[in-house]
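My questions will all concern the structure given below.
A single protein chain has been omitted from the complex, and every remaining protein chain is retained in its original position.
First chain written, first letter: the chains are A and B, and each begins at residue 1.
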Amino acid sequence: MTAANQATPGAPPVRDHSASRRWVGQSIRRVEDPKFLLGRGGYIADRITPGTLHAAVLRSPFAHARIGRIDTAAALAAPGVHAVITGREAAELCDPMPDFGPDPAKHTWRCLAAEKVRYVGEGVAVVVADSRYLAEDALELIEVEYEPLPPVTDPERALAAGSPLVHEALESNCAYERSFDFGDVERDFAEADVVIRDRLRWHRSGGQPLETVGAIAEYDQGTGSFTIDTNTLSFTSYLFMAAGTLKVPVNKLDIRPVPAGGSFGSKLFANKPAVIAGMCARKTGRRVAYLEDRSDNIANCDHHGSDRVYDVELAMMRDGTMRGLKIDVVDDYGAYIQFGVGHHGNALAQVVGPYTIGSVRYRVRAALTNKNQQGAYRGFGSEVNNWMLEQMVDKAARELGLDPVAVRRMNFIRDFPHFIPTGNVYDSGDYERVLDHALELARYDHWRDEQRRLREQGRHIGIGVITAQERSVFSATEFWFWFDEPGAPVTSTPESVSLKVDATGGITAVLYSCAFWGNSPETMVAQLVAEEFDCSPYDVSIVYHGSRDGLPATGPGGSRTTVMLAGAVEGASAKIKEKARRAAAHLLEIGPDDLEWSDGGFRVRGDPERKKTLGEIAIMLHLFKHSFPEDMESGLDASKVFDHPYTTMPSADRKDLGVFYPFVGHACHVPVVEVDIETGAVTFLNYAAVHDCGTLVNPRSLAGHIVGGTAQGIGTALYEEFVYDDDGQLLSSSFMDYLIPTAMEVPELTIGHVETPSPYTPHGIKGGGEGGRMMAPAAINAAVNDALAPLGVRLTELPMTPERILAALRAAGHAG
Amino acid sequence: MKPPPFAYAAPDTVEEAVGLLTEHADAEPRVLAGGQSLIPLMNFRLAKPGYLVDLRNVAGLSGIRREGDVLVIGAMTRMAEVERSPEVAVAAPLVTEAVGLVAHVPVRNSGTVGGSLAHADPAAELPAVALALDADLVAAGPGGTRVIPAAEFFTGPYSTALAADEILTEIRLPVWPGGHAFTEFSRVHANFAVVAVAALVELDGDGDGDRIRRAALALAGVAPTPVRATAAERALAGAPADVATIRAAAAAAATSLSPAGDLHASPETRRGLARTYLRRGIELAVARARNER
Partner (left out) sequence: MAPDTRTISLTVNGQPHVAQVEPRRLLVDFLREDLGLPGTHIGCEHGVCGTCTVLLNGASIRSCITLAVQADGASIDTVEGLAQGGELHPLQDEFSEKQGLQCGFCTPGMLMRAREILAENPDPSPGQVREAIASNLCRCTGYQFITEAVISAAARMRASKEGVAP
């Protein structure tokens, strides 16, 4: 750490991290577990009370069609039916959905399609009935006149002239196009010895958690207020958008988070079920549950993952030095574009990977097609960049006759903090240490020997070594630096925690809009609070607060939760301790500066027998007002709204996007695979992964996320794809065809941890929940390509299905 | 994804069951065995029977017994029971191996042998086994019982020779005590097969110079129904049980196929998988036949 760090403009102060910790760093059992183990998780579907009505949505069988007449008479008359709402009626009852896209008025997104359906599975009507069974019976009685239109399902064809238009008002299927230059691209390319080129294709997969999205809504006619329980994460900051959709003032909408059965991004701001349930509740005057089933969710979750075509050039010197990157990417966003091109912000946060590449040209075009729209999937678009870049590095190594590990090592960034050409910063890291540890854990030399030996037996063994970044904690600037004149250049992404110390010294932490979806926020907060107050984490009570009367909170996403909760806990704890110190000083009749915090209380410096525990201080503050001066209020509680500690503004010309994703971790994955060239099957012989996401709060928990994320990465690399045919029919519309890896597809991982603390965050924590999936697709593709290199075959399209592998082998003259 | 409404009965005898199918013919009745294929279809509302005749209480439809050279399995016998049966393992180990590949344990706990055969999924394992073994399928209808040879039983995708008012009561499998291999390619463990091969061989002679006396080869996933590779069987009969012969027979059999394509595999890939799994299956069956001597 150099003195320059202190002078980095906009950077928070460099912290001194404690050498010893008691609770942070312990792999304790999770605080959340008991209820889930007992079958009392309290998921949304568990909260149906007697008398709750159920909604079911009628979905379009066409990818692209005008909606004509809808006859709902028979459905309305069906047993147990309370209401039928068509898309046109919904457009009167509700405003368009919250939309962060480039031009929402021109690609208007509604909770139900009104005039036109734009993808198979788009909802056109909703039925509310006594049970889901009866609601589905009634759906079959609704008659819809469709006028089919030609669909467009290929993103490049969608951008070509003469394509059918998904949104006529846009007059194009290009929702956004811009080219950015960072650094001196022309010079780096002119000076390069060689330019490596490739075309790469990453097809969409998605989170597909085992629990779908659901909401239960009530509307109070008297106050005009909605109360909605839902398993989605609603950004409290953007709650006003959801309220706007439901046409109520913000302070008449209370969204209450319930535990979610997984998300991986797909429940991020997934407001459609809440809006539909709310609309139905208001219409019927009853409590209404809308719980997606799997068919609803696969085709219509609004959270399909990135779907990209890359044309890339990597400028290199012959000795392996990387100079510059030219990236031209077309991203198939589907029929709507709710998060704009934020997925490319995630790419730009770490676009050069861990390498000292000096310049980047990034051209992005967002294509609209007749598919469900993209949303968030673990990595949020950065995992695709990792894959693309690592493919290019391996290709370069092959073309230049260099060792792929050596090429990576020689280009590693070594000095931190390091600003990459886009303006973002990598706060800390030790990439060599991660690489060396990974190669050792992977027994890399042994497996290279094995590869040689087994190749002589005619087997096709491959080893992938990839080194890539895992950014964490996004800033709001990445929502709008796409535009020179953004409509809303917002700069807030806070997270809040309230701590309350009761009269016995017990601590309750309140979380706002910070849902549970497998990410253990209770355990994180409990460990952080325990660290501050020397209590047991299991003695900390955690409350999830609804949105309406809650403090500002952005919620999970971009691996921000642990860092931001840590900052909020730190801030609230400091306030608690400050008041407790003053109170203790009064009780001990000594100056506040003569006290030091130790072992659960304040003691007199140099006279440790004179002390007051937090509990002793708290009971006095709660019940013995007259022991304290007039200006000291009763009670012992404090809140902290923790804002993003490190955000800087983009330059006006957008050649520098500023710092927007500063806490950047790093990982190395080394899978060993065998490819059966007769069947296209890929099996794992070994898999080692080393991650560095700074200080770990609960190492076991993070390891679990690495394995789980890697499993999803295996799915993305080999099995999972939302396959649309030329008519826009979704062929993988159930789990029979959308293939989620089982325990037999996921190998046992050998996991290593390296901890290079962030200089800027509490305890040096960085976010790491997405990392496994941000690495695995790149690593597995690298391994497969290594296996097939002797046959002259290289895969550049994910997922690497048996079909694609066999087709590549056939094309190279090897009978499949 | 809730099933549509239907009328329902759980009769106690085959006669009652057949009677209900006849009586309610207008309601598009269907038989409920284990439900592992039917109920998902109903949850998707792709199948909407107006009447469901549940065979769970019908006496005499379950059980495994040996009758001389024939292994008899009741139609309602759960696949898990077949999988664990020592009698089946001795008389027709091909069946044991194939059943173990049908989905997962929970599905086999409920799913029945008769249900799988009557459902006639073109990629299913048991129809291919029935075909390879030249099984006889016994059906009961209003006119009494009849025997339908496996070669005539499967008429198209999800379609059999059973009349709407007939139920399968038992499957009669000629024993084939060894020289078996059931192999399949699925994309994810225990998922449905893309291509599956049932291979049976009998060897003549001892040691490396042995020949194949007879072979029976059936494939699933390559046609609207399971198919026998009869040309390959003829080529193998009397031929040396060596790598080259097996490879040639497998290749020839695959070339004659015209499989359909889907999102998992193109026709060309299916042909290639058929060739690969025929070769691997016959090789494994031969190796086992040798080991069993």
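Methods note: a residue touches a chain if its C-beta (ideal position, glycine included) is under 8 Å from a C-beta of that chain, and two chains touch if they have at least 3 such contacts.
All values reported here derive from a predicted model rather than from experimental measurement.
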- Out of A:Glu89, A:Glu122, A:Asp188 or A:Glu211, only one touches the absent chain, namely A:Glu211
- Per the whole complex, from A:Ala711, A:Val754, A:Ala778 or A:Ala807 the residue touching the absent chain is A:Ala711
- Determine which one of A:Ile48, A:Met410 or A:Leu731 touches the chain that has been left out. A:Ile48
- Which listed residue (B:Asp54, B:Asp134, B:Asp242 or B:Asp262) would be found touching the missing chain in the intact complex? B:Asp54
- Message: Residue by residue, what part of subunit B touches the chain that was omitted?
- Response: 1-8, 10, 32, 35-36, 39-40, 42-44, 52, 54, 56, 80, 104-107, 109-110, 189-190
- Per the touch rule stated above, subunit A touches the missing chain via residues 27, 29-30, 32-41, 43, 45-46, 48, 79, 133, 207-211, 259-264, 293-294, 516-520, 700-701, 704-705, 707-712, 734-736, 740, 742-744, 746, 748-749, 772
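Assume only the chains that are shown with their structure count from here on.
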- Query: How many angstrom lie between the CA centroids of subunit A and subunit B, rounded to a whole number?
  - Reply: 45
- Note on the structure: Per the touch rule, the subunit A residues reaching subunit B in their complex are 132-133, 136-137, 140, 293-295, 678-681, 719, 723, 731-732, 734, 736-737, 739-745, 801-803, 806-807, 810, 815-816
- List of subunit B residues in touch with subunit A within their complex: 1-5, 44-45, 185, 187-192, 194, 262-266, 268-269, 272-273, 276
